[in-house]
Every structure is written in C-alpha cells, then in structure tokens.
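First, the structure itself, so that you have it in front of you.
Note that one protein chain is taken out, while the other chains of the complex remain in position.
Take a look at subunit A:
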C-alpha cells in the first residue's frame, strides 16, 4: 500500500476553520457614528442652513436661551448661538481631518523608508522626530503664530508637522517588525524593487496602525484647534468656531450660559466620538487580519 494515498485519505477533514464571528457594532460606537454623521451633515450644510451666522445684530444682543427665534439665545453682539455653533462645525472638523491625513501621509512616507532602509535615512528621520516630539505643541503654535501671524491654515500646516512624529514612529515600528518576516524575504528572493516591497507588501500590513492612529490624531487635533482658538492664535476674531466661541463667551457666562456650554460640550462629544470610533475600527481591523 502506498503511503501517499493513505496520507491523502487522512487529511480529507475540515480544513481552515474560520474563527471570525459576526461583528455587531457596539451600541456606544453606533451612537458615536450617528452623532458624527449628524455633525458631518452640518459641516456640509452649514453654508446653506445658516449663511448669516456671523452677522451681528446689536438690537437683539444677550437674549437668554429659549427666546422665540433664538432657541439658544444670542451673544453680546447679537449673533444667534445656534447658528454660530452650526457654522462652527466646519472649522472644528475640517482642519483636524486635514491634519490627521497630512501627518499620516508624512508618517507613511518617512516611517516606511526609515524602517525599511535603516542606515543614515533612519538616523536622520529618527532624530528629526525626536526633535519635534520635544516641542510642546501649543507653545510652538503660539510662537509660530506670533512670528508668522496666526490664522486657520497656518495652524493646520503647523499641526501637520507637529503631529507627524507619532505617525512616523508608529509606521517605522510596524515596518521594522514586518521587515523581518519571511514573506518580505520571499519578496526579496523575487528581486522585487524596494518601493514595491515597501508599499505593496509592507504598508498594507501596517495600515491598521496607520488608520487607528489617524483617527486618534483627529481627536487630538480637534482639541488642539479649539485650544488655539481659545487662546486667540487660531481663527481670527469674528469667525464661527467652537474654540473662538468659548473665548467670546467668557464675559457673558452669566447672561447666556449656553454660549459657552454648547460649544464646549460639542468639542468634548466630537473628540470622544472620534476616539471611540477609532478604537473600535482598530480592534476590528486587527481581528480581521489587518495586522498579524
């Protein structure tokens, strides 16, 4: 009796049992996603819904919440708090998203090259990230705003640079770990170009880390933007922005508390929702084999 036929008979059992159960979205994540969808809707629709949000009307200043026509009241310049808050959603989310994507792109490029090529490239990139990580974000932003003048896009650019070290480090660590795996050596045995190995083979396997980190960066950036606006180095005065609203509302806390509480709660809620969604996404991707 030949061995090979026996062997085949032996293995004709069930093979490759999948340990993947159906993923139900946890309720907290579902709420977060729903909330973010609503906020995103206002980001897109704000110019049409509240085109005159920043228009001042001294005659109706400091109306308390619940006034007919002004459900959240008005501030001392007579701006409707609800309209201002809706209009502020744009600057609260667009900048942070650009920061997250921008620093992710820098992180992917520099992190992958540094982690795969090692040597002097790695040395330069790593020292550069060390340097940036040593800078306190807010302080650096204030200094830059003082030197170059503030503004939303200056802040965005600056935060991209200041947020990139965490992306670079995370990508580099992931690439280092993947580079030692046999499938990378198998790719090298096929004499594939280094760019192909880096971006076709390694990068998809660190994408979970990259995406999760980008989501967390969005949350951090929301807070950073709001802090800078609050400190007066972000958006110029008169712009609809949640952080700016906090500054402006300081003096009218007792006349119209909603002017401070509503944007503050929204900053916290959006940052938390993005965080929760990011965490969930990270876990989900890991479980479905994004990163081994």
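Rule of thumb we're sticking to: a residue touches a chain if its C-beta (ideal position, glycine included) is under 8 Å from a C-beta of that chain, and two chains touch if they have at least 3 such contacts; residues count from 1.
Note that contacts and distances are computed from a predicted model.
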{"item": "Options \"Succinate--CoA ligase [ADP-forming] subunit beta\", \"Pyruvate dehydrogenase E1 component subunit alpha\", \"3-oxoacyl-[acyl-carrier-protein] reductase\" or \"Peptide/nickel transport system ATP-binding protein\": UniProt name of the undisplayed chain", "value": "\"Peptide/nickel transport system ATP-binding protein\""}
{"item": "Candidates A:31, A:186 or A:268 - the one touching the absent chain", "value": "A:186"}
{"item": "Residues in subunit A touching the chain absent from view", "value": "3-4, 6-11, 13-19, 21-22, 181-183, 185-192, 200-201, 204-205, 207, 289-290, 292"}
